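Please read through the structure below; I'll follow up with questions.
Missing here is one protein chain; the remaining ones are kept as they sit in the complex.
And then chain A:
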Amino acid sequence: MTLLIYDGTFGGWLTAVFEIYEYKLKDVVFAKNESSNSLLFSNTHHIETDPKKANRVLNGLKKHLSTHGITNLYHAFFSELDQIEENLFRFAEYVLSSPVNIEGDLSNNAVLNVRKAAHLTGKESHRMKAFVRFKLTKDNLYYAIVEPDCNVLPLIQKHFKDRYADQKWLIYDSKRKYGIYYDLEQVATVQLTFDSNPSSSKFLAEISDENEEFFQNLWRNYFSSVNIESRKNTKLHIQHMPKRYWKNLTEKIPNLKK
């Protein structure tokens, strides 16, 4: 068995695929950066992400897959599911070894797993497009905090850039500790350090635009007005808006001042 240590990026994974073929590595296991159980493996192989190698693998895959198939592969990578790198590698192997496009062969486990993972990430990015709640600061920045199940910021940035082209915004993934920031020109990945607790009410009051709280209250008010009591269906409500998202959803956070 060989432990492949890579940087956790999609390019890194593609480079790894290249080197598996190049060095004829067998029974590979992927790890992001240095991991403690490396001692368990007879072999350790460090991957240095290399755009040339990555592109060669990507182009190889593109020859055998539709655009949709490539997108699925890309999305599946960001699912961060357990053993997704290994699964994707088995998928890539099947793709590259087969003369025809195999992405419809759902009775094959590798194909099915990649599809499922892609589906999961797709669902999560769709949710984030819906559940981001921007708050306006005094400096005219719209910011939102999210904690998605999958690493979806790279997948949703275009949506937000296209839609909110005339406002500065920041979406911060507090689970993965990075954000995407749009400065009216382009989107950049940013790391943040907070001087004070970013969710403390004092801090929020200091940075917020004077109308921010009013709009949050209007939204809460709207959300409760549109409910039709005689149609109540809590199960369906929670199915659509699972509780783990509530802490970042304005309408689900009671107004403390009321």
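Criterion: a residue touches a chain if its C-beta (ideal position, glycine included) is under 8 Å from a C-beta of that chain, and two chains touch if they have at least 3 such contacts; residues count from 1.
The definition used in the following text is that contacts and distances are computed from a predicted model.
S.K.: Which choice in "Succinate dehydrogenase iron-sulfur subunit", "ABC-type polar-amino-acid transporter", "Acetolactate synthase small subunit" or "Putative DNA modification/repair radical SAM protein" gives the name that UniProt lists for the one chain left out?
M.R.: Record says "Putative DNA modification/repair radical SAM protein".
S.K.: With respect to the chain omitted from the figure, which of A:R163, A:K177 or A:K247 is a touching residue?
M.R.: A:R163
S.K.: Quick one: which of A:E22, A:E48 or A:D105 touches the chain that's been left out?
M.R.: A:D105
S.K.: May I ask you to list the residues on chain A that touch the chain which is not drawn?
M.R.: 102, 104-108, 112, 126, 129-136, 142, 144, 159, 162-167, 211, 214-215, 217-219, 221-223, 225-228, 230-237, 239-241, 249-251
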